[in-house]
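For this depiction, one protein chain was excluded, whereas all remaining protein chains were kept in their positions.
So that you can tell them apart, the chains are marked A, B and C in the order they are listed, and the count of residues begins at 1 in each.
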Amino acid sequence: MDQLLTPQGELLGESPLPIEAVRDLYAQMLFSRQYDHKSVSLQKQGRLATYAPFEGQEAAQIGSVAALRADDWMVATYRDAAAMWAHGYPMDALYLGRTGDERGGRPPDDVPVLPPSITVGGHMIHAVGLAWAAKLRGEDRIAITYFGDGATSEGDFHEAMNFAAVYETPTVFFCQNNGYAISLPMHRQTRSETIAVKATAYGMPGVIVDGNDLLAVYAATKDAVDRARSEGGPTLIEARTYRIGPHTTNDDPARYRSADEEEEARSRDPLIRVKAYLEDHDAWGDEDEAATIAEASAAVDEAIASAEAVPVPDAAHVFGAMFAETTLQLDEQQSQATP
Amino acid sequence: MDQLLTPQGELLGESPLPIEAVRDLYAQMLFSRQYDHKSVSLQKQGRLATYAPFEGQEAAQIGSVAALRADDWMVATYRDAAAMWAHGYPMDALYLGRTGDERGGRPPDDVPVLPPSITVGGHMIHAVGLAWAAKLRGEDRIAITYFGDGATSEGDFHEAMNFAAVYETPTVFFCQNNGYAISLPMHRQTRSETIAVKATAYGMPGVIVDGNDLLAVYAATKDAVDRARSEGGPTLIEARTYRIGPHTTNDDPARYRSADEEEEARSRDPLIRVKAYLEDHDAWGDEDEAATIAEASAAVDEAIASAEAVPVPDAAHVFGAMFAETTLQLDEQQSQATP
Amino acid sequence: MTVRNLAQALTDAHHAALLADDDVIVLGEDVAANGGVFRITDGLLDAFGPDRVIDTPVAESGIVGAAFGLAIGGMRPIAEIQFMGFSTPAYDQVVNHVARIRNRSRHRFTCPMVLRIPYGGGFGAAEHHSESWEAIYAHTPGLKVVTPSTPYDAKGLLLAAVADPDPVVFLEPIRLYRAVKEDIPDEPYSVEIGKAAVRREGTDVTVITWGAMTKEARAAAEVLADEGTSVELIDIRSLVPLDTTTITESVHKTGRAVIVHEAPRTGGFGGEIAAVIAERCLYSLLAPIHRVTGWDTVFPLKRGESLYLPSVERIVKAVRSTVEDR
Partner (left out) sequence: MTVRNLAQALTDAHHAALLADDDVIVLGEDVAANGGVFRITDGLLDAFGPDRVIDTPVAESGIVGAAFGLAIGGMRPIAEIQFMGFSTPAYDQVVNHVARIRNRSRHRFTCPMVLRIPYGGGFGAAEHHSESWEAIYAHTPGLKVVTPSTPYDAKGLLLAAVADPDPVVFLEPIRLYRAVKEDIPDEPYSVEIGKAAVRREGTDVTVITWGAMTKEARAAAEVLADEGTSVELIDIRSLVPLDTTTITESVHKTGRAVIVHEAPRTGGFGGEIAAVIAERCLYSLLAPIHRVTGWDTVFPLKRGESLYLPSVERIVKAVRSTVEDR
């Protein structure tokens, strides 16, 4: 398993990124965690629909996005808000979606990020199609797709991996192996030792990286992205991480894992080691920490406020986006829906 | 690639089967070929619906079935008539099915063979379920499923392999890699060097065997069957063979492969080497050949005759097997269907 | 007798089924350790062990395909799909294999399995968690399709489904899991598959519905009763086989019919019921047949949901216009 930063924050070998860049990424991790923590409490207050926390997976998401170009496609899931946000998906749009409003599914025109996939498995092949389109059109873009360990059990994972390999599409398959598919631990999902080894079945390179190691994730993703961009085809990356929170705000992890296990996982919190690394290099101090958290908190509150300021939808909202042009049936029904 | 008989029929190492057994299996191969050839001409005469010839795959099918016990489950495809017949599925039932009659889908009660799967991919998991049932019920039976190279592209292959591995079901996955999925050659279906390597993705053993080598196929299947029976879990076998005929009687191979390729393949006809081997051991002569072919021809004609003697179905045939007990709707409709 | 809500009645039925027959097993995503996302299978793992209550990988086609093989192999699997929106990866297994094996093998091989699918909206769920696709299952010959709207029926229909020699798609109205309670017998009993329930007798108009909409329709009937309109409310319970007798007898009596379902209108199962009525009761009809349904749109997220779901108001309005019509 590739590692560049130990849990204590000491650098093994040399950093793929200049210290300033690491500072920025650490700030993004702090922003993400603010977003995540506030989402959980908002949900408890009934202001958000079910929420899927990503605490513990910040290095995997922020580190991988750092290897992308702004116009690279992203196809991610319900648990990848940090990655989507880091790639340009506005926080208020993410919140709006989580309040239960389709308008949150529309990112700005220059943000090439699909709305998060709620179904498990079906979305990976979309990143194959998008990358294939770029290749056919001679566009210099790649596509990355995020998914979990559980998604690799779906038949659609197999078909997506196979199509990407057969057509050599510039696709990066980024698996966050956080140890569980809801309650089912990885070792009961499959008998292969790793997720990465599954790439062998498609003649595709597969790599394992410490998903809690910002620098290692960045380096592994950069390799895969460069390979894709230079017509080297797709790569499967297994980022080993851990979901510190529940599967969603409806879930009770005590039913399927121990407090000790969770404690041990917290000790591998991906933020700790980056902070330690920055501090060792005098590139970060308590005031940076405090200032960034305050900034993040304010930004998140603002995003929440603007999401909640969006007026309650009317019938046009329900009927208005089914087709480019409405139909007789939709018109008739919309008038019936409007008392 | 495991081989025990060279294309010229010389034995490498020692035979896993006594010579008498090889004689019987060769006779089964001759029977199968009679069945196959007569089916093709019957279809030309319009007496059978579309037919999928298996010429060239006799060693793979007959050799693998020889490793089974009578009560082992078999879940095979439209191209596996030889395997099904060798495992007890009556020839007349096979013909009846091919004339377009559901009654051909019912083997005798003591024949544990499902009717052939027409959809590609969906049936493999059924052999996982059947083997799992045997395991849960403490029955000493395994299940074997036959499928082609093309079927390994379906998501259902992935889910079947994964379930078999996770639950350690006594299942043998027998892939006849005959080089093509209709017109698509194997190397364009996937980028993995072999089908067998795909087993790695499931922590399952995968083996490659010369599918035109009766003895090697038997040996490889015996290993897998023994492993399954002794709670060693599932195995994937890739039997390398070649479809000498068209995909089906509707297909024109000239559109996607060369005459030279077909010629070369004919030279690897699986019957030739077994016959040479038996002759070298004075266990077979021209009179045996002639007598067996005559016997086979007669048996096949008889099967055809009895299939064609089955009376044309009436409405009860269409409505009578939907449920254990009929429904109001089916009764009403059946009376409308009977003028 | 114990007071149970619909969810508890289902859990109770699972206990009874597993206790009564060793061949009965339960499999699905998170059904064992976690007790199911709706806790329907809660406690079963402790009571019956990991060979009978089985967590599966996230692979719906695999779940149904394995259950198919298990059933042919002599078991009686109860397979759970977490939400109807996730039943489509298994749709091929259901329509091409589960529904057909008896016919294609002429009764030699059969698939006595239950496919449990929670369905319907009204709880502000995420995308894909509120679908009502009963029509796509009801259109598949070889399947029985049932859906309970009371705790009593939930237990009785589930036990009937487990005992049925053929595959039964068992649709569970999520919104009713904890919204309806009643006293139900503690011992096993079964409710016949294929018989509709007249939830309320009436003379002016027949309202036909199923699943979660039964609750809205009951409430609408109360409102209408206060204005002097007598509603006969039919909960079909079983889409396949459909109890056309109960439906047509009622419409012959009332001369008016309103069909209510949550699924999109076009191609919804309401069309089938309207067709049966238009074929068999035309000369008794005093007014057009109305359908109160979900719209031909994607099921909206939380903030738009109330604009989509048939409400008591919409049902009342439709019935009013039906009785006024002549």
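Just so it is clear, a contact is a pair of C-beta atoms (placed from the backbone, for glycine too) under 8 Å apart; a residue touches a chain by one contact, two chains touch by 3 or more.
Computed from a predicted structure; not experimentally measured.
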| item | value |
| --- | --- |
| Chains shown that the absent chain touches, full complex | A, B, C |
| Hidden partner chain, touching residue among C:R76, C:R100, C:R116 or C:R175 | C:R100 |
| Omitted-chain contact residue, chosen from A:V128, A:L278 or A:A337 | A:V128 |
| Contacts of subunit B with the absent chain, listed as residue ranges | 49-50, 78, 97, 99-102, 118-122, 150-151, 153-156, 181-184, 188-190, 250, 255-256, 312-315, 317-319, 322, 327, 329-330, 333-334, 337, 339 |
| In subunit A, positions touching the absent partner | 73, 75, 102-103, 105-107, 109, 114-115, 119, 122-123, 125-134, 136-137, 143, 155-156, 159-160, 162-163, 166, 321-325, 327-329 |
| Contacts of subunit C with the absent chain, listed as residue ranges | 61, 85, 88-89, 91-92, 95-96, 99-100, 103-104, 127-128, 133, 135-136, 138-139, 141-142, 240, 242, 263-264, 266-275, 277-280, 282-283, 285, 287-291, 295-298 |
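By our rule, only the chains that are shown with their structure count from here on.
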| item | value |
| --- | --- |
| Distance from subunit C to subunit A - Cα centre to Cα centre, in angstrom | 36 |
| For subunit B paired with subunit C, centre-to-centre distance based on mean C-alpha positions, whole Å | 40 |
| For subunit B, residues contacting two or more additional chains | 155-156, 159, 162, 166 |
| Shared-contact residues (touching 2 or more other chains) in subunit C | 56-57, 59, 61-62 |
